[in-house]
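Data block below; observations after.
Missing here: one protein chain of the complex. Every other protein chain is in place.
To keep things simple, chains are lettered A and B as they appear, and every chain counts its residues starting from 1.
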């Protein structure tokens, strides 16, 4: 309908909202992201997030990567916070510099626009305390001055920063169907599908491993580009969907599967098979029984991490071909496997029969990255967040984002780079210094 | 209506459910147990309960004793858990051996059938995670193998175990009317009528004192069989009902009364008398005022237990003929009695003006049992749960149930017994050994 009335120079977009649960944004259940995005020309997104000492850039990056993945292209941040948001009792004003750091972080994910909600604070009604760039007094204020600085810098740097492209080797394979099914059949009162997506994403983010988001609508050619997939509980999926993933592994792909994957079909009917159903052979293990838990110690193969615990859910896995990476430390169920790994065709699968504690999960993720030969980004060792891509001029652009209250400094890794905001050049080994909540943008020499 | 269509060989039953509050089953308010049971041929009951380390057999015993009391006869366990029950986030799989221990525990209370909910796990809809004997895969599994073992044993032992009869000297005298009235006029946010029933029952269970459940519909001949009654708050009762209990005491019976007993009549109208109204003379004390409390120390008569506290509710008792067993330790109310005891006719009453802490309550219960000359069961000193009765062959059958993660052993108390499952015989002093979550069934020589 909209297209009937649209002029040729007009385009269709929409501001997607992510779901906010206990202060953490993640995939939401009330819209099928990829299906809805098919009808847009340009993806758009609203990104609201914690601030002050809780500002860590994760939500900006996650929401940005998801928005970029919707059309596999640059996107618009249609709304984001200017001053404080939410109701009058939850007002959190950004620290000086945070708004600017946020704006560049959006660009670093591939945004082509940053729009604030909104120009000036409104004087009546429910959103009175969703504060705009201007306060109710309509006068310049510290936030206004920070926005003015951002605008002037971006005007100058526009051609270097706009249209950033990414070529990622890793994707999070999500499922709106599984998310909805697991709302009806929850995992645990302390862990839901969105938490798992968020925690996987955070672990990648902290390791500076860039990723895309894909789902079952991914094209064959795009799927083939990835070296490794991370699959949150794929609770509801058709036989065809699971077989396609089996094929991805057979052809050399790596997959990290989460518990409950393959349990039900596309109609949320439980499979009449040994679990995990169609995935059984690829996983190299099966199970018939399971148990809700709070925390249970694991006996983990020394190669990985000597320790760690099982959380929320345990499947009593019996390995067939798979290698056992961890077993449960339990009087009666100590013989069952908790985590298995299996080679299948040219590829490999890691299957989590439980939700491992953070360090162990990180260790398992990094084990897969290494075995899948996923490249580390430049400057990944720096005490800052690294986000990178290729700009329209074909140059490699590396954002170094200091999400902390401390100034940081570390040596330049490149032979020669130009820092775009200051215009300064740095040679290998020269010290890069970044103030609290500040950033650098390095243009690498080709 | 059902009877009109029933064939001569058919019978009427019904699966009663107990009320579950914070993981504890007790009497429920939404049905008048005894009145409803009048219309059945055979009592039936659904018994679901905690498992794993929380399995203690109390709910199985309580629900079984109540079901047996409904028709004063053997009953059917129409539903009980096979694998885990409840929603997907609360799955608790029994430990090996627990299912078998449970099945025998049902028989030990007088059950003539144990039916599982259900044969196989269902593949759709709300009860997807009420797991059957089979998982969704429809294959044999550890639970199936345990059920198979139970079936084979019971087939063999059927004639020895079925139709177990009990002849108990103690009854819990409950009141659906008081339960409902105390939902409208609650005792405390931390204690309700069901908690009190449950806590009384647990104390008896831990002392291996068997009991029946009765209410105001009990026949004169049955009432006369009991040496001692335990009465949870009999908040709503007619003058006639209270006078009948007074008469029971006059004739030599013992009663432990709880606070609030006698406060209102059968229409929940408060009596215009010094409290506890019609019970005043039998109790040997009265009160005009009361007070909600959390915890308050008691000064307890040395004969009973040197310590203990008042909880939830305090009545400011003034003794008349009664002996004071405890007073409140309080600056302003230290002269009032908290617990009194009184002989009346040939019998005796203990009245609790407050809810004593656990050890003190147990001590008061055991004091009444001793003064009422209630017999201890055989093997009551063993570190296991003891449940006993007479089978159809007229033999005394004693179940020794090991509700723990530890193996236990203790000497045989009888001159000569036959253990029915193994067929072994034991003489006095020979060691009986029971594995974790296992049991013995002793047939005593007459």
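A few notes on this one:
Throughout what follows, a residue touches a chain if its C-beta (ideal position, glycine included) is under 8 Å from a C-beta of that chain, and two chains touch if they have at least 3 such contacts.
Just so you know, these numbers come straight off a predicted model, no measurement behind them.
Residue in contact with the omitted chain (choice from A:14, A:69 or A:84): A:84. Note on the undisplayed chain: of the listed residues B:273, B:303 or B:430, the one touching it is B:273. Residues touching the missing chain, restricted to subunit B, are 185-189, 268-275, 288-292, 316, 331-332 (touch as defined at the top). Against the chain not displayed here, subunit A makes contact via residues 83-84, 87-93, 95-96, 121, 123-124, 128-129, 135-139, 141-143, 405.
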